[in-house]
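Excluded from the complex is one protein chain; the other protein chains are retained at their positions.
Let's look at chain A:
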Amino acid sequence: MASYILKRLLAAIPVILGITVIVFLIMSLIPGDPATAILGSYATPENVEKLNRDLGLDKPLFQQYFIWLGNMVQGDFGRSFSLNRPVLDEVLERFGATLILAGTSLVLCSILGILAGVISAARQYGAADKAITFVVLIGISIPSFFLGMMMILVFAVNLRWLPVSGMYAIYGGGDLPDLVRHLIMPATALAVVATGVIARLSRSAMLEVLRQDFIRTARAKGVRESRVVWRHALKAAMVSIIPVIGVQAGFVLSGAVYIETVFQWPGVGRMLVTAILTRDILLVQGGVVIVAACYVLFNLAVDVAQSLLDPRVKT
């Protein structure tokens, strides 16, 4: 198992490097440059050229890339010109916030999704199944940013139960209850679509398992139905549910870009949007490397979990 994990980690390195090359190329190909972004209406060719020189952006593209790569390998991600601070400081600070948001969302959607799927499957065509299917369909269909805005309107502006935006209160905040209050709406909005997908797939996975011989045997032996469903069937169904959660992790991370913007969550997603608009290539690179690494690691964790659950899956 250890050698398998090591092999997978080594294989991740070219993947991440490939991503950095692609991002660098795309960022260079899109029109506009950082100097124009900074100078706005004052972007005369002369001013642009001087500023690009000051920013070190007048070198050929491949040279810029290898300078960046060389520094990154030594742990130096460069300095963001749009934020005037080291990229690594910014990315790590932001990444913590995204991890809290996306992690909470992922836990939320996994628990709710599986719960809904199992109940649906256990009561196939019953009232609960129909109600859950209906709600899930709505959940899948609503864009998360729209849901987020509606939640702000109802729970923050009208009812004043929850804060509108941010991660901590400006004054007197900073503790765990404060964080949770700020987390409820964005985490929920972010989890809704993924919950729907996980619920749908858990339901079909469970239905398949519930038709199998060992379930009939268990029921025939007189095992309690709740035990049949939650212990025997769910454990077997998890083998096909876990990869779905792995895929949803990717969606949750990319969905965080919208949700972080709506709720002003100080995470990597919002940082990337701003960085792209200001053509802050080093900041984009830093953010993308972190997100990609995270995604690769999470997928590895999913594969490992799956092989632990199902010995038939070879590692």
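A few notes on this one:
Rule of thumb we're sticking to: a contact is a pair of C-beta atoms (placed from the backbone, for glycine too) under 8 Å apart; a residue touches a chain by one contact, two chains touch by 3 or more; residues count from 1.
We adopt the following convention: contacts and distances are computed from a predicted model.
For the chain of the complex excluded from view, the name given in UniProt is "Peptide/nickel transport system substrate-binding protein" [choices: "Peptide/nickel transport system substrate-binding protein", "Copper resistance protein B", "Phosphoribosylformylglycinamidine synthase subunit PurQ" or "Acyl-CoA/acyl-ACP dehydrogenase"].
The missing chain, though absent from the display, is touched by one residue of A:Y4, A:Y168 or A:F251; that residue is A:Y168. Within the full complex, the residue among A:F24, A:Y65, A:F263 or A:Y295 touching the omitted chain is A:F263.
Along chain A, the points of touch with the absent chain fall at residues 30-33, 35-47, 51, 54-55, 79, 82-85, 90, 93-94, 97, 119, 122, 149, 152-153, 156-157, 159-168, 170-171, 177, 180-181, 184, 225-226, 229-230, 261-264, 266, 270-271, 274, 277, 279.
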